[in-house]
Structures are given as C-alpha cells and as structure tokens.
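Every protein chain but one is kept in place in this view of the complex.
Each chain gets a letter, A and B, in the order it is written, and its residues are counted from 1.
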Amino acid sequence: MTDLHLWLIPLVPFAGFLVNGLVGRKAPKAVVSAVALIGALIPMLQVAWVVWNYHALTLPHVENLGTWIRAGAFHADFAFAVDQLTLVMLCVVTGVGFLIHVYSVGYMAEEDGYWRFFAYMNLFLFFMLTLVLAENFLLMFVGWEGVGLASYLLIGFYYTKDSAAKAGRKAFLYNRVGDVGFLLAMFMLIAHFGSLSFSEVFAKIGADSALQGGFLTAIALFLVLGATGKSAQIPLYLWLPDAMEGPTPVSALIHAATMVTAGVYMIARTHVIFDRSPLALSVVAIIGCATAFFAATVGITQTDIKRVLAYSTVSQLGYMFLGCGVAAYTAGIFHLVTHAFFKALLFLAAGSVIHALSGEQDMRVMGGLRKKIPVTFWTMTAAVFAISGFPPLSGFVSKDEILYQTFISPSPAGKILWAVGLFTAGLTSFYMFRLWYLTFFGKSRLEQAHLDDHGAAVHAHKDTKLTLEAEPAHGHAHGVHESPWVMLGPLVILAILSVIGGWIGWPDGLWGSNWFGHWLGAGLGTSEGAGGSRSLEFMLACVSTAVALAGWLVAHVMYYAKPELPERMAQSLRAVYGLVKNKYWVDEIYGALVITPVLFIARYLLNVLIDRGVIDVGGMAAGYTAQGVGALVARIQSGNIRSYAGWLALFAALLLAASYFGWTAHFWVR
Amino acid sequence: MVPIAYYLVLSAILFSIGVAAFLIKRNIITVFMSIELMLNAVNLTFVAFTRHWSQVTGHLQVNGQIFVFFVMVVAAAEAAVGLAIIIAVFRARNTLAVDQIDLMKL
Partner (left out) sequence: MHLALFIIFGAFCIAGALNLLLQRHPINSALSLIVVMTSLAVLYLLLGAEFLAVAQVIVYSGAIMVLFTFVIMLLNAGKEERTHGSKMAYVAGFPGAAILVCLLTFIFLSHKGDFAKARLGEYLVTTSDLSQVLFTKLLLPFEVTSVLILIAILGAVALARKEH
C-alpha cells in the first residue's frame, strides 16, 4: 500500500500559519503572500498527487499516526483516511481555497493586518483539511471546532469595528450551541459502541441489521443539531448574515464553499446512522426545505449585496440538507461541489464590484456597471445563471437532481417538499436576477448618492478598511475601475467551472452517465432512489427550467423594465414587506426569548446574588473573621509584663480549680 | 498541736499575697521580691508535708526538705542573675517601672 503522507496535507497550511503569524508582521508583503500561497498550493498539489495515485489505492485508505487517547477499552487515534467522499471534499477545499488565496492577494492588498489575514486563512485551511481527512469523530471534532475558531477570527478581522467583533462572537456562540449536539452524539457513540472510529462504528451498525431507531435516532438528531449550527440551518442560521462583516474573501471561502458545508459532509459521512433512522432523515429534510424557503424569502428584500448572497447561501445549504434528508447523499454532495463553484464566484465577483466602487456595498446606489467592469460582469453572469438553475450549467444539474430525488422519495412528504423546493428555486432565480439587474444594469445611481450627502445611512454597510483615516470613501478620486488580474483570474476559472462543472454528474435520466453520482455512491455504499422514470425526470427538469425562467422574467420586469414597480409593491404590501425585510424579526425573537433571560440570569442572579452575594461575602467574611479574632487575641500580647502576669494568675487558678473539681481529671484517668 | 493543714493554709495565703504583689507593684525590684515570697511559701509547703509524711509513715522522711534545699540554691542563683539583668535593663532604659519596659529590643 502506498504511503500518501496524508498528514502533510493539513500540516503545510499550519506551518504557513505559524510563519505568517509569528514573523509576518515585520515581513514585507511579498513574503507574506508567498508563504500563504505556498501554504495553499502545496495541499492542492498533494491532493492532485493522491488523485494521480488513485488506482493504486484501496479505499478507504487509512493512515494511523499513533494513539491519542487510551482509556481502558476506549481508544482514539490520530488517523487520517481517504475515500471517495474525502477526495471530493479535498478537491473542493484545496482547489477553491487556493483560488481564493490568490484573489485575496489582490483584494486585501491595502489592508493593515495583511499578515494576520493570511495567517488566519492558512489556519482555517489546516482545520478544514483535518476535519475532512479525519478517520474518527474526535479528530473531526478538532477540525470542526477549529474552523469555528478560524471563522471567528476572520469575521472579526476588523476588530476595531464594533459590529464586526459582535458578529464574530455571534458566529462562535451559535456554532458552540451546535457543538453541544456533536459532543452529545459522540458521548452516546462511546456509550453504545465503545469507539469513535468511523470504520468501527459503521461496521458494528452494519453487522447488526436489526438495529433501528431508538438511540440511533437520538445520536442522529444530536448530529443534526451540530450540523445546523455549522451549516447555518434553522434554528441556528442567524450568524451567517452577520458574518458578512468579515472581508469578502472570507465570506467566499468559509461561508460559502467550505466551512458551512462541513455539516452536510458530516451527515453524508455518517449516513450509515441516518439510514437506520427514518425520523432523523425526515427532520433533516424538513429543516433543509424550510430553511431554503425561509432564507430565500428574506433574500428578496435585502439591499446589501453580501447579505443577499448570505441568505442565498443559507438557502442553498437547505437544498443540500434536503438532498441528504431524502437519502440522496450523492445529490447533496454534488450540489455542495457545484455550489462551492458558483457561490465562491458570486462572492468574489461581489468583492470585485465592491473593490471597483471602493467600498460600496449597498445595491441601491449601484447600477450601470456592465460596461465599466466587463470581466466581473460576465463571470458574475455565469454564476447567476448557474445558481438559478438554467441548463446546462452546474447549478441546474445538482439542484434538479435533488428535486427529482425529493419527488420520487418514498417518504410521504416528498411531493410537498418538492413543491416548496421548486417554489424556492423560483425565488432564488428572482432574487439573483434582481441582484444582477440592480448591480449592473440601468443608470448609475452612484454619483447621485454621493452628491446627496456624504456619510449618510446609505453608506452604512461599508467594507471598512482598517486604516486610521476618517470615513469618507476615497472613491471619488479613483473612479469605477476594473480589478487587477490577480483578482480576475480566479473569477474566470470559477466561472468556467460553474458552467461545465455539472457535466460530470449529468443524470442518467437525461441521457447522461452520472459518473459522479455512481462513483461517489459506490464509495459511500448508497444508491440513488429508484421509482422514477426517464420521462418523469425529463418533465421535472422542464418544470424546473420553466420556474427559473419565470423568476428571471419577474425580475426583469420589476428591476429593468419598470423600476418603479418594486416601490409601489412594497408600499401596497407594507406589512408583509416589513416583516420580510426585517428577517421575520427572528434575531429579535431570539434576543427576547433566549439571550435576554440568559443575560439576566448571568448579570443579576448569578453575578450579584451568588457571585458577589454569597461567594464574595463568604470569602470576605472569612477574612474579616480572621482579622477580628486576630485583633482580639492580639490584645493579649501587649508587651506589658503585668498583664501577662494577670492572665497567668487567672488561668493558673482556673486550671487548679478544674483539676480539683474533676473537669480535666477524666482526661488523665483515661 | 497544730494541724498540718494550718501550715498549708498559711502557705496558700502567702502565695496569693505574692501573686497580688506581683500584679500590683510597679517597681521591677519589688516584683522580683514578690517572686521570692512565692518561692518561700512553696518551701513552707514542702516542709509541712515532710512532717506529714513522717508522721503518717512512722519513720523520718527527709525528701521534702531536700527539695527545699535545692529550691533555696536555685532561688539564690536566680536572684543573682535576675538582679544582674535588672541592672543591665536599668542601664538601657533608665527606668525601673515595669510598664515602661515593654520593648524586646534594648
């Protein structure tokens, strides 16, 4: 068996983190960039080498570096494993990761803290690769927590900005709540199977075919809780829109392509457990569908370009959950891959737009950028068409596969979920084209906004640079300009992938071979649902395409042909519009229901009552008592001979009396 | 014929007066003298008991008186040394009032 030195894959980015973190501050920018890019390139090359050696491998290929924990009968190892699923994730993480690193060299060029950014990005790569390569739950959890940490560090990159710091904290806390679920699942696994290794647990479950439901459902549901935290599903999705406070490459890498997909990866990896628990699968499907719909509705009213993309991410992750929830794991993973391409592209292109406008993120003051930044425009167009599900682009293939599997799934709610998913696809198309029109078409609203007033609320959502200068955007001087090729290069590559990336998984029903689905399915041991027919699939595909076209049409009407229409509709549906625009007040509801009581308990009950009242008082009482008693007793030591004599006389007399009258006599007698 | 108990009571009274004098008097030499008084009271007790034990056992006992002998010797030595110390303290403090000699460091 060839030794692939899998441990090198995560370790090189970690080395990059150490170098940049420790000496990056003083190093010249070129050195920092070089270190970071090498830290991202080498894993990619090594993954390519693994792929090159694919035929020589027996999968799953496990490399055990040694025992980590040994406690009685339980042991956990530092073990890395590669199988088909891992390989897919590795390609996505290293490939997209490297492209985004290249892009960041251009995007973050003028930032202070350049070295910090790349150190954290490499750190993130390290943890993500650990998560993906892990052979057991414990090592995966290390990566799981670590990407949460990296996410916190990168969201709060502009740490002097209050909203950014809060957003980072929010992300970390929501992740943490999910992690409790992951931990509980791990505890139950140890309790029932005595091991956390994937191969051992899955083998034990597989060997016992009568094992169904019961505690397996509990484990699965806990895992789902963890996944909803990491992948921003209901009820733990609220951190993702706020995470847009971080720099745009961070949003692209972490909150679109890789970290948020960790939840989906985890469900696919542990599908053996989920397959034995229909209840858990239903829960996953329903959560996914509900989140997809819900987030899409919020996305249609957002004005910040990155927020739209954030809600879009939440929505698309819902699709992946839906796919896994109907046991179409390969479809879910396939959508993960294509989503990585076009969502990363969308974010990077949005970053390019923002860069072109020198920091402007509000779509209401954009417009007419089509001629001015053509490369950005065309790449983003590819992404918009991909995400909306237009054949033959990648988004269509994966999304349609999920919808088809939902439709033909044996679960009773299949058709309903399909209907909601279809409607959401329409909404997706609508808001993406809305974004497209608002940003690139029509007359430029930029100069007018800047003429109106400086520093008004319109400029509220700025991608703030970490400089000490005052706020007014230095955009006027630069003018709208295209980004440098270090930024455009990755955009082009991702655009190409968005277009052709779906072709490896073109469904059987539509005269394709679905190489991806069959290959991955063989690796996972799953199979696509049966029960459909070629004609059904073709019909459903046509319906999906029609819905996507309808979304485009509505957006065209509202934002290109009759731009005054949105205003009028917003006015007439004021209540609904207000509800949706404010994200259904969910943040506020959570604040009132959960956060305020917790803070109240912490601040008043625990802090004032117990911490200060009981513990401090107890400690101080002990101190004061000691002081008081000491002061009393110290009076005996007066230095005055006569007082000593007085005490002596008194106590000698008392001793004598005691010994005569027998109080102490019984001590001697015994 | 005097009951031995009377001697003992006398000794107790002398001892208590010694204690009282120790507490009341402010001159360090007088305090020292009251210590001698206490020692004497104790000596009387020992001698009384010698007589008691002689009569009780029927033949002559001397142990109590031996003890008094040694007490006297030690009291003499102690008086000598103690007075020398008082002289040294007087040289340092220039006072014989007990209350004013309350610091260890001369």
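Rule of thumb we're sticking to: a contact is a pair of C-beta atoms (placed from the backbone, for glycine too) under 8 Å apart; a residue touches a chain by one contact, two chains touch by 3 or more.
Because the structure is predicted, anything quoted here is derived from the model rather than measured.
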**Fill in**
Touching the unshown chain, chain B contributes residues 1-10, 12-21, 23-27, 29-30, 32-34, 36-37, 40, 43-44, 47-48, 50-52, 54-56, 60, 62-63, 65-66, 68-70, 72-81, 83-88, 90-91, 96-100
**Message:** Residue by residue, what part of chain A touches the chain that was omitted?
**Reply:** 638, 640, 642-643, 645-654, 656-657, 660
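By definition in this document, only the chains that are shown with their structure count from here on.
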**Message:** Just the number, please: Cα centre separation of chain A and chain B in whole Å.
**Reply:** 92
**Message:** Which stretch or stretches of chain B touch chain A in the complex?
**Reply:** 19, 22-23, 31, 98-99, 101-103
**Request:** Using the touch rule from the top, collect the residues of chain A that touch chain B in their complex.
**Result:** 638-642, 645-646, 649
